[in-house]
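Here it is: the structure, laid out below.
Note that this complex is displayed minus one protein chain, with the remaining chains in position.
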Amino acid sequence: MNIENLTTIQQSVKETLDIRAGIAAGHKRNVLICGGTGCTSSGSVKIHDAMQKALEERGISDEVKVIQTGCFGLCANGPIMIVYPEGTFYTHVSVDDVDEIVNEHLVGGKEVERLLHKEKTASGNVEPTSLSESQFYKKQHRVALRNCGFIDPENIDEYIGRDGYRAIAKVLNEMEPQQVIDEMKKSGLRGRGGGGFPTGLKWQFAADQPKGKKYVVCNADEGDPGAFMDRSILEGDPHAIIEAMEIAGYAVGADEGYIYVRAEYPIAVHRLQVAIKQAHEKGLLGNNILGTDFNFDITLRLGAGAFVCGEETALLTSIEGHRGEPRPRPPFPAVKGLFGKPTMNNNVETYANVAQIILNGADWYASMGTEKSKGTKVFALGGKITNTGLVEVPMGTTLREIIEEIGGGVPNGKKFKAAQTGGPSGGCIPAELIDTPIDYDNLTAIGCMMGSGGLIVMDEDNCMVDIAKFYLEFTVDESCGKCTPCRVGIVRLLETLEKITDGRGELEDLDKLEELCNYIKSGSLCGLGQTAPNPVLSTLRFFRDEYVAHVVDKKCPAHVCKNLMQYIIDDNKCVGCKMCSKGCPADAIHVNDGAVVKEGKKLPYLVIDQSKCVKCGACIATCKFKAIYKS
Amino acid sequence: MKKKLTSVTFNDSAEKREKLLAVIEEYKGKEGNLLPVLQKAQEIYGYLPPEVQKTVALGLEVPEAEVFGVASFYAQFKLNPDGDIAIAVCLGTACYVKGSGQLADKVTEIVGLHPGETTSDGKYSFEATRCIGACGLAPVMTVNGDVYGRLTPADVAGIIRKYQ
Partner (left out) sequence: MDMLNIKINGVSYQVPKGVTVLEAAKAAEIDIPTLCYLKDINEIGACRLCLVEVQEMRGPSLGPARMVTACVYPVTEGMSIVTNSEKIKKSRKLNLELLLSNHNKECLSCVRSTTCELQKLCRDYGVDENHFSGKKTQTAIDDSSVAIIRDNSKCVLCRRCVAACKNMQDIGVIGAVNRGFDTVIGTSFDKDLASTTCVNCGQCIVACPTGALHERDDTDKVFAALDDPTKHVYICTAPSVRAQIGECFGYEPGTDCEGKMVAALKRLGFDGVFDMNLTADLTIVEEATELVERMTKGGTLPMITSCSPGWIKYCEHYFPEMTENLSTCKSPQQMFGAVMKTYFAQKMGYDPKDIVFVSAIPCTAKKFEVGRPDQNAGGVPDVDVAITTREVGRMIERAGINFRALKDEKFDEPFEISSGAGVIFGATGGVMEAALRYAAEIVLGKKIEKVDFPEVRGTEGIKFASYDLGGTKINVAVASGTKNAKKLLRGVQSGEYDVQFIEIMACPGGCVNGGGQPYQPASVRNSVDLRAVRAKVLYNDDASRDLRKSQDNSGVKRLYDEFFGTPGSHKAHEVLHTSYIKRGM
């Protein structure tokens, strides 16, 4: 394999990629079906197979190329299918729709109207909207996700067709290792895994160690609940990570890499395995890459379900085959890392930017973003938002743009209350700060954290004490148990929150919470413990009144905390159908014997026995007359 | 996280054992081999009973307590086998904010198991998982790998009944 070979391969896939890019209009069609985890779990693989079969039966499988891609991002509307060159954007496709799509569209040439993606347009009408015109995509700027949902991730030729492995070719043929590092520094890229440490500096530290065995590691142990950007990149563009690790290896002087990926990501693992194999076969990984004397190989290691392994030193300990417990620094991994050797570790999204920086230049990259946070950032939108999914925007985009424009706002007419970033390590951004431009420093300034990019939207029905409790339950579960502040401290935090949500809280508990939070932050061994109190501190800061309502008034304003709320039947709306009573698992709803007749109706006809009610909410779900409410 | 030792009787077979010994042979002497070997052992047996961990310990010359320490540390390692009806509820953020905690309570109520447990007759098992990536369908539960989304607690009994 050499550069000429790369060009040959690139030309061989040019036509099909051009069709998808809307540059060429050939008669051959490309049908792209999302093969990300979200769409897969709603049946997209079956759709792909059924489509292939249907095309073969009709003898047009040569005319239409069916491709299972990585994630498109708009997970809420999956499974997603796009037909090129028309660019027809189908959402919520099911396997039963395949015949209709083939007959009407692929054979008959007429789009299936009912499956077209529709959005409210400027005129207020709901109309079919193409992918590129959709609100969801319009404001995005895709660097890390550039190939996701565009290429077949299991076909290395398509990656090469998108200038893949050009960056490592450039580096090997035209650049000294130090030049590569300088380029990374100049780009301003910062670690996308949470801390935001300058990537170029990290590379420099590892490069500065004496020559000898060194390792390059890719942290793909994405563990924040609600974050799935790394997974989508691995599923949609695995070669980008392999190429970036090679570049890093060349820059720091390492010949071996480890990718530590969550075992809970079977599709990502599979695509990485395929990609590593293909890269090997093409001479793009292993010995004498691209005919040079540069050797680099990658071993895949599967995580085994421990959030703490996202912490750098715990990850290394885990690769070494031990309990994933962090170790104190110094020594830093750059000096003494994996198996005691200098080790450079970046996360998936960080690597996903590397080849683009090399190809387009540091200046291009640094032109995006804010002063201290360059480039783009991928966010996983979740929670109470219309467009659940994955978005990539330049640093500095405001929360409002992300939630209201790209995310389509909060559904069901509810009011936006707060967004949570950084998962269990992060904090909440309240509605009044919705115009904050999102970058590392702005988030830190308001007690939040970029984290890996999970962005969970909450509406008025979410109780902020409950949310803090949820994240603490997570960190309590995931604490490794090595250091005292984290092992015992966050349990005591959680117990205090439970006391508050149970209605047993006292005002002095709030001070005790703060005192303990501050100690755990400063006293814990690793990032997990040091950031675990953030959800509590952040909600205490912005939603203290909600805590006070729980403690003083013994009320949960959002009607979430079971001990502080009741289900009530509204006399005026209840028609006496008894559906709620039948559906009640606790047998807590009865006909009221003492009811009086009022306006021809026995009222109250049904009542909830609060001593029996388990607050499961089944009655609200069954009542067709919306006669039950929370108080 | 405290893992419960299994009460289900270990059922070995010559074929499985041979596979396990082959895995141990393949990884013996390699750096950082314990996790991959335990992962493959779990692929072979479906879980990691003490007998299997002991074989790994002897084969890789690692203290038994260390193998157990690793097996009990990582959520992925199962000390209990999957039941014939293996129920899992996603407690990832997206699912949680949409009420998956109540789904989990409902499962406990119906099958009498807490997350991480298997009935000693091996019929039911119940797990609480982290995000399984089906956030668009939240809240989600799975039974024997089949995904059920957009659920309310009232749906749980009916879904489990389908597998009985």
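By letter and in written order, the chains are A and B; residue numbering begins at 1 in each of them.
We adopt the following convention: a contact is a pair of C-beta atoms (placed from the backbone, for glycine too) under 8 Å apart; a residue touches a chain by one contact, two chains touch by 3 or more.
Only a predicted model underlies this, so the values are computations on that prediction, with no experimental measurement involved.
Visitor: Touch as defined at the start, partner being the missing chain; which of A:E127, A:E495 or A:D511 qualifies?
Guide: In the complete complex, the chain left out is touched by residue A:E495.
Visitor: Please identify which residue in B:Y27, B:F68 or B:Y148 touches the non-displayed chain.
Guide: The single option touching the absent chain is B:F68.
Visitor: Among A:Q273, A:T484, A:N572 or A:Q610, exactly one should touch the missing chain; which is it?
Guide: A:T484
Visitor: Going by the touch rule given at the top, which residues of chain B touch the chain that is not shown?
Guide: 1-3, 5, 50, 53-54, 57-58, 63-69, 72-73
Visitor: Against the chain that's been left off, what residues of chain A make contact? List them.
Guide: Touching the chain left out of view, chain A contributes residues 306, 323, 325, 327-328, 330, 476-485, 487-489, 491-492, 495, 515-516, 519, 522-525.
The definition used in the following text is that only the chains that are shown with their structure count from here on.
Visitor: Please work out the Cα centroid separation of chain A and chain B, and write it as a whole number of Å.
Guide: Comparing mean C-alpha positions, chain B is 24 Å from chain A.
Visitor: Touching chain A in the complex: which residues of chain B?
Guide: Contact set of chain B toward chain A: 1, 31-36, 38-39, 66, 69-70, 73-77, 91-94, 96-97, 99, 102, 105-106, 109, 129-137, 140, 147, 149, 152-154.
Visitor: Over in the complex, which chain A residues touch chain B? Could you list them?
Guide: Those in contact with chain B are residues 36-38, 41-42, 75-78, 223, 225-226, 228, 231, 263-265, 301-306, 318-324, 339, 380, 382-384, 388-389, 423, 454, 456, 458, 462, 467, 470, 477, 480, 583, 585, 616-618, 621-622.
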